[in-house]
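A single protein chain has been removed from this complex, and every other one stays in its place.
What follows is chain A.
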Amino acid sequence: MDIDDILRDVDPVIHTIPREKRDLQDLTRAWVAERSAPELLHWPSDGLFERINNSIRRQIEKVEEMTGDMDPKTNFALIVIQTELERFKYLVRSYLRARIAKIDRHTLHYLSSDELRSRLSEMELAYATRHQALLHNHYLSSFLSSFPPGLQNLNDTAGNISMIDTPDLESAVFIRLLRDTLVEGRGVDSDGRLEMEESDIVILRWADAKPLVQLGNAELV
């Protein structure tokens, strides 16, 4: 996160009304969390992206409206709005790409159970399903089709080794506490538990941090 993001958090452009400001904060949060979590997080289901899409479209229209104006004052405002728009788009793009990258990495894993499937948005689900079908087809036509039938699956679990790769839930993340809570973490030699205060920042395994984040006691940074 660089200084501009922080500034934008505390001092959003003047014309933003609270709802949109909250959306921007939600988006920024979701973006930060998605980028630091080792596994795919839930797609925001409260219509956040519909609202964001709408505000982006509104801003684009506004820009088009203002472009014809030759007044230097409008011109300056135009540059501010356009810059803000570009950054807004960047957030959305980066967020979506971070998700797609995770989905592409472990497609079969995220498609394997309903719980996991529910994390994807409808579009992502369609994308993931189709992508997996394409890959399977590609393998089939390249070599798999001449394999003995028993060996043509892509999800064997023979010999206790599953062919489906899963994300590493034990990798480390940083979280910031939003409430005073007890933090428990498993270590290599011994486990630790610690009474921590709000706004403390700790590093621990994602598997340990996940319940805290889901309860809203902490957020990823």
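What we mean here is this: contacts are C-beta pairs under 8 Å (C-beta built on N, C-alpha and C of every residue); 3 or more make two chains touch, one makes a residue touch a chain; residues count from 1.
FYI, contacts and distances are computed from a predicted model.
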Match the chain absent from this complex view to the correct UniProt protein name in "DNA replication complex GINS protein PSF1", "DNA polymerase epsilon subunit 3", "KLTH0B08844p" or "Ubiquitin-conjugating enzyme E2 G2". "DNA replication complex GINS protein PSF1"
Can you say which of A:32, A:56 or A:178 touches the chain missing from this structure? A:56
Touching residue (missing chain; options A:96, A:116 or A:207): A:96
Kindly note down the residues of chain A that lie in touch with the hidden chain. 2, 4-5, 53, 56-57, 60, 64, 67, 79, 82-83, 86-87, 89-90, 92-94, 96-97, 100, 104, 123, 126-127, 130-131, 134-135, 137-139, 141-144, 146-148, 151, 154, 156, 158-159, 163
